[in-house]
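There's a structure below that I have some questions on.
With one protein chain removed, the remaining protein chains of the complex are shown where they sit.
Labels run A, B, C, D and E following the written order; every chain starts at residue 1.
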Amino acid sequence: MSPRKSYIATDVDFNRDGKQIATLRLPYSRNTSGWGIIPIPIAVIRNGSGPTVLLTAGNHGDEYEGQITLNNLVRTLEPRHINGRVIILPALNFPAAMAGRRVSPVDGVNLNRAFPGDPDGTPTQQIAHYVTTVLVPMADAIMDLHSGGYSMHMIPAAIIYRPNTAALLDRVIGAARAWGCPLGIVFDDLGERRTFDAICRDLGLLKLGTELAGAGTVSVEALAIAETGIWNLLKYFGVLVAEPPALRHPRPQPVPMRLTEITGPEAYVYATGSAIFEPNFALGDAAQAGQIAGWQNYLEEIDRDPVPLRFHKSGMVACSRGPGRVDPGDLVALVVNDIP
Amino acid sequence: MSPRKSYIATDVDFNRDGKQIATLRLPYSRNTSGWGIIPIPIAVIRNGSGPTVLLTAGNHGDEYEGQITLNNLVRTLEPRHINGRVIILPALNFPAAMAGRRVSPVDGVNLNRAFPGDPDGTPTQQIAHYVTTVLVPMADAIMDLHSGGYSMHMIPAAIIYRPNTAALLDRVIGAARAWGCPLGIVFDDLGERRTFDAICRDLGLLKLGTELAGAGTVSVEALAIAETGIWNLLKYFGVLVAEPPALRHPRPQPVPMRLTEITGPEAYVYATGSAIFEPNFALGDAAQAGQIAGWQNYLEEIDRDPVPLRFHKSGMVACSRGPGRVDPGDLVALVVNDIP
Amino acid sequence: MSPRKSYIATDVDFNRDGKQIATLRLPYSRNTSGWGIIPIPIAVIRNGSGPTVLLTAGNHGDEYEGQITLNNLVRTLEPRHINGRVIILPALNFPAAMAGRRVSPVDGVNLNRAFPGDPDGTPTQQIAHYVTTVLVPMADAIMDLHSGGYSMHMIPAAIIYRPNTAALLDRVIGAARAWGCPLGIVFDDLGERRTFDAICRDLGLLKLGTELAGAGTVSVEALAIAETGIWNLLKYFGVLVAEPPALRHPRPQPVPMRLTEITGPEAYVYATGSAIFEPNFALGDAAQAGQIAGWQNYLEEIDRDPVPLRFHKSGMVACSRGPGRVDPGDLVALVVNDIP
Amino acid sequence: MSPRKSYIATDVDFNRDGKQIATLRLPYSRNTSGWGIIPIPIAVIRNGSGPTVLLTAGNHGDEYEGQITLNNLVRTLEPRHINGRVIILPALNFPAAMAGRRVSPVDGVNLNRAFPGDPDGTPTQQIAHYVTTVLVPMADAIMDLHSGGYSMHMIPAAIIYRPNTAALLDRVIGAARAWGCPLGIVFDDLGERRTFDAICRDLGLLKLGTELAGAGTVSVEALAIAETGIWNLLKYFGVLVAEPPALRHPRPQPVPMRLTEITGPEAYVYATGSAIFEPNFALGDAAQAGQIAGWQNYLEEIDRDPVPLRFHKSGMVACSRGPGRVDPGDLVALVVNDIP
Amino acid sequence: MSPRKSYIATDVDFNRDGKQIATLRLPYSRNTSGWGIIPIPIAVIRNGSGPTVLLTAGNHGDEYEGQITLNNLVRTLEPRHINGRVIILPALNFPAAMAGRRVSPVDGVNLNRAFPGDPDGTPTQQIAHYVTTVLVPMADAIMDLHSGGYSMHMIPAAIIYRPNTAALLDRVIGAARAWGCPLGIVFDDLGERRTFDAICRDLGLLKLGTELAGAGTVSVEALAIAETGIWNLLKYFGVLVAEPPALRHPRPQPVPMRLTEITGPEAYVYATGSAIFEPNFALGDAAQAGQIAGWQNYLEEIDRDPVPLRFHKSGMVACSRGPGRVDPGDLVALVVNDIP
Partner (left out) sequence: MSPRKSYIATDVDFNRDGKQIATLRLPYSRNTSGWGIIPIPIAVIRNGSGPTVLLTAGNHGDEYEGQITLNNLVRTLEPRHINGRVIILPALNFPAAMAGRRVSPVDGVNLNRAFPGDPDGTPTQQIAHYVTTVLVPMADAIMDLHSGGYSMHMIPAAIIYRPNTAALLDRVIGAARAWGCPLGIVFDDLGERRTFDAICRDLGLLKLGTELAGAGTVSVEALAIAETGIWNLLKYFGVLVAEPPALRHPRPQPVPMRLTEITGPEAYVYATGSAIFEPNFALGDAAQAGQIAGWQNYLEEIDRDPVPLRFHKSGMVACSRGPGRVDPGDLVALVVNDIP
């Protein structure tokens, strides 16, 4: 049986030189438009025979710095800047991005848990399938921009996945250093089969991710990192051959990247009740195993002592809870460790 | 006609020495409990004949530092610390606080636009009425703790309302300095009749407010300000007569308060479309009238130039938008000016 | 200023002999029908010059036995049975009854907290106003049928309000005995101004209520009580002059009514957390002050001991929680005491 | 006590010559923007001392032809066209218009049942109050554009309210003829106190309304009527002194207006069940009292004969049900009668 | 492995002569009925050994003319009218039909994108599977009745799918002519694998579809087409052997069918923003490539010129947008071309 083909169509010609701005048309028959589509914005900028770089943001809708940075890049990057091809999707999961939510409101699916996707599935599953079968096979290098999103604060970090070879890992770490965040985190996804990373690992692809600030907000600092970083990356990936235009969010001299890793499940601290989480640390603090990470405050029982939550291991706190209220299982802290 | 009485009852005896922790019982007949109540937590700590201080948080449910600070104060403040009476309500609009939302989910009413309240109205209106007719008349001084909430980032600030006399204004500013925020904002509510401040102005009461950080998150820095500040205030209000216990969130040496004001509607910058707001400033920056405050990015039209929003007047940016997505009329920036 | 008139209209002629089945038309301009109405079913059965009895159910939409009983009465009660007038509204708050919810889904208002109503208010407020200004003034005696509803189990009981005179109280208790429930509860509404009872007290009217079983379900036992009782009441009220037709739900010999009262707020036990309530009693049990009424089980903390809730006073348990899950302020038990 | 003032502010100077496009700023503190506003678009075009005409659409959000027509008028009407002042609000209830719903999604209130409004009420009540106290007092003539909305099909009609004097009625009918719909309906609002019409009647104002097509859709025919009509009306009201620019939706020769009235409640036919309504007529048909207007089809009982609904009086059918499904009380047909 | 069997059961005996009206019972364990079913209405009318015709409506719940027509046919079609078997399902996706929504409210699935279905899937997927494995295999000819639904206006049209042989295409076009719409559209579904058509193409089945008017409303004209057409079709399919009974909605002389096709993606015009769509055409108009199809009006920016949307190709406009408001990707116009 031949593989089932995606229903997603586009007027973009991926092999044409020049700059094209258009949409991917995903047919989606819904209550509000029986023969409607989901129009996913895409830009293709091509000049000559150099490598192809795929840039995506809006994988999660509530992570904004990447969406803004790529939206600006669409208008500032010109064919003359490059040798090769840059494919830009600033709002990969368009319904989620328009709603400002991590998960798509049209099917409740998290795009980054929907890979490799399904051409006959829900819209988000179809997007994952199109990325897997159409976009990724064209790419020599990939950058997928994330931020902490509504639920998390992050130290701006390059997210380094673990490919199957040490050589490739070196190249990904090199990309991370080019990207320019103060922190690099080598991420063990514990055998996850449903992420963008997972399909890149299967294919042995050069792919970088990032997590920039968060809590569903936008910071100028993170915008400056992303805008600077994206031009640096295009250069690292070998596609940029001219000077970038003047930046919108110029950046002070960046610090060198501190390379760390998540060592396993003991790095995570989760809420155990429905309460207000009172943190006992700030991002970047050194945590000690057994130390109190924070307390759960119960307003319906103000005579109850707040319940402490403790770090399970020592390290630096790289991520903390966004919203003040928590429910059981919400992440409240994440600890990373330097790679020797 | 005699004034209508509140249905809210409590087992607390406001005139008894000692420490009582209980609830206000607001009868609320609902789908899920026909003869149920809303139990609003309250603590009354009394010792002798000194002044009465009323402390409230959770006026808005998504503003957490105050709720945490008062929740901790309930357990750490003892009768021996005081001469007088301290009435503490860490979750004044209890349904809103439990939901972590500004506005009460049970009636859609914003408590701070519901004053002076209505004893026969919705639950939030009944709370406002109880505050107005029962709690406020007992108080010599009032502190209502707010933070920026889900939609706003704030420089931690004391919020100084404009009472009807200069003498009282001086006392409120004095309280603000005791509170210890880096910023004080004299607030012109433009004739608003529905706020906690409005009823205090009518009565000529010593009342302070605060806005601490925000975006619906909790920061240790703001917790440290609030915890330190609340003890300072109790002293300023003349009710604290002993040393406070060891603090949970000790604070580095505070900076002196910069006293500013909001000069009028031109201090506010609002979004004009449904878009992602890309800020062009950080909190504390000096803004110039006419300068771009940020841009609205339209993901559904990536070939459209982002639409700039401009500052209408010069000053320091004291407040910025929380969530990345905006809709028409959302506040994106607020400028304050030093009081000469 | 002359009193504002209700917008509610009807084709019923309240002064015509015979049997009329029609609707009250409440104009309600809504998203789904711009010039639509809410059609509240009404039957008027009249024969001669005897007294007028007003019978209502569906004041709360999730209380079914009364709705069924009056719906059947509409078809079985004929002019030849009576001397006088019987006005029957089986679904007084029609939107709530159609939704099977206590509170109206169209405005979120609880009809029995909306009296005396407002002719320019929301639909539920308009219904209250029509009852107050049109229906009640025609009535010599009133029966409003309730059940426990979704949130409560009740021992089937006659609910006896406290009128302003002892003579009238005697007549109401007489009506309660005629009604035939095993339990009668004299109800102190603690100064409530917004109930059907409150407006009857102001007018000195003969009015009875009932609470039949509950948990939002329907029991044949309660149906038998209601069907038998309604004919008995019509007789007691002096309007029934012929034998009732064969009953649909014949009733075994009823027990005499035990007359009790609610003595005050200490009769109620409320939940204090979000948990599963594990009862320690059955309806009708004798409770002792201080005894455990039940426990709150926390599934998110299975190593925490369930939290006991205790009776505040001794008496018979007349009401218990319906749904297994509770939130703070939900009623879990109610204790009544015999009237000596 | 002096009347309470509206919180609504604007940068528009109503007394300045020229063309101003701005917003009314209604302060609305909500979950998604604590210090946000509702920005209601407004245009003021003024030239000299002629009369003032107030033009509004978007009173109901799902009625589009008026919103489009006024939106286009804002850009095509220039000071040089007029002697006097034209105030245009294409989206009077802005939140309802942005949502495309009759009723405001922010407070569930129908603007046209909220007059005369309340300055301390919900946003829709505040809009009504501003119209009543600020806009209407400036106006010599008023046109409020409606369409059938989601729930109704209408023959395009001028809606003629009944003022208190015959002379004024004549002027309103004259305005209706100038407006140019094929149908004019004299509307008896049965004593309604909460509509835009009601406050105009109290003030003896020249005010016209319209209902254009409907079912929540937009038709070019109705757009042509509205675009032509609005220029005609400006002339009739004495403010237009120059030739209109070329029209976007030119109109074929209009037919003369047929003048009719609604004679009372018997003109309306309502659904009695939750079903699919199968019409037995088309708009404009002559109906006979007693004739079947349509049937209710019950898909859950396909062996039940559809239930007929009948006309209560004879006349021409001017309005019919939009959506196929109906619930009890939804309007399915409205009959009008020629005025002799 | 043998194919998995459907859980759907019925008391209907498909092989019994006579007329049976019953339900398909789809077991669906839900919050509101743990051991409940979805009862899908079905009628089977059989007499002798002629062909089997399968008639379905309510594939989409907001398309009413077909549901009404088949609901009436169930009661008017008798065994004596036919030689063969007619299987009628007026509400194929029963939950969607009862809700009046295109997509099933119980699982969010669009039945016509759920084929060939899954016996262990959600309810809608189970319905698709039952159609595929039980109903379709019994059928010699199939008619599936659609209308435009809430989101679209259509010229009443026969929808002609592209079977795999020219001979079969001729028979389908013959059926379309018998059906009697003014328009026939040969539909290219662009390789769609999930529709009712797709499974018929795989099996080489005689199947016709229709789209009748729309916007979620019901028109007598479309009812007349459908009622006349269904009897014509039964004759064309060779199952009708007697005269039909008197029609409920008699039809004026029909016009001959104009045979057209959709030539590809360029026939569709989609919205690009959230706005009000102002059409520049009426159904049936001749469109020219490049011509403005309509404009997007932005009420939040009334000083912005409405954004034009253009036709991509010339042809006749067969379909237009229903609701006035649009979002990105909503269909606003569809152009068809005559088949030479």
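In the analysis below, contacts are C-beta pairs under 8 Å (C-beta built on N, C-alpha and C of every residue); 3 or more make two chains touch, one makes a residue touch a chain.
What you see is a predicted model, and the numbers here were worked out from it, not measured in a lab.
Put simply, the missing chain touches A, C, D, E once the whole complex is considered. Annotation: of C:Y7, C:Y28, C:F94 or C:F311, C:F94 touches the absent chain (contact as defined above). For the chain left out of this panel, the touching residue among C:T10, C:S33, C:Q67 or C:N232 is C:Q67. Interface note for the absent chain: among A:Q20, A:T76, A:N110 or A:N337, the touching residue is A:N110. Hidden from this view is one chain, which touches chain A at 60, 62, 101-103, 108, 110, 112-113, 148-152, 190-194, 265, 268, 270, 272, 319, 323, 327-331, 334.
Hidden from this view is one chain, which touches chain C at 21, 39, 41, 43, 58, 62, 64, 67-68, 71-72, 74-75, 90-91, 94, 97-98, 100, 150, 153, 215-221, 223, 276-282, 297, 299-300, 302-303, 305-306, 321-325. Residue positions on chain E in contact with the hidden chain: 4-5, 7, 9, 25, 27-39, 94, 98, 107, 120, in rising order.
The definition used in the following text is that only the chains that are shown with their structure count from here on.
Fewest steps needed to get from chain B to chain C, stepping only to touching chains, is 1. Residue numbering at the chain A/chain B interface overlaps substantially, since over half of the positions present are found in both copies.
With centres computed as the average of Cα coordinates, no chain lies farther from chain E than B.
Comparing mean CA positions across the assembly, the chain most remote from chain D is A. Copies chain C and chain E of the same sequence differ in orientation by 180 degrees, per CA superposition (steps of 5). Centre-to-centre spacing of chain D and chain E amounts to 35 Å, using the average Cα coordinate of each chain.
Taking each chain's centre as the mean of its C-alpha atoms, chain A lies 48 Å from chain D.
Computed centre separation for the pair chain A/chain C is 57 angstrom, with centres defined by C-alpha atoms.
Under the contact definition stated at the top, the residues of chain B that touch 2 or more other chains are 39, 62, 94, 98, 150, 272, 300, 323, 328.
With chains as nodes and touching pairs as edges, the resulting graph is of another kind, matching none of line, ring, star or complete. Contacting chain pairs (ordered by label): A-B, A-C, A-E, B-C, B-D, B-E, C-D, D-E.
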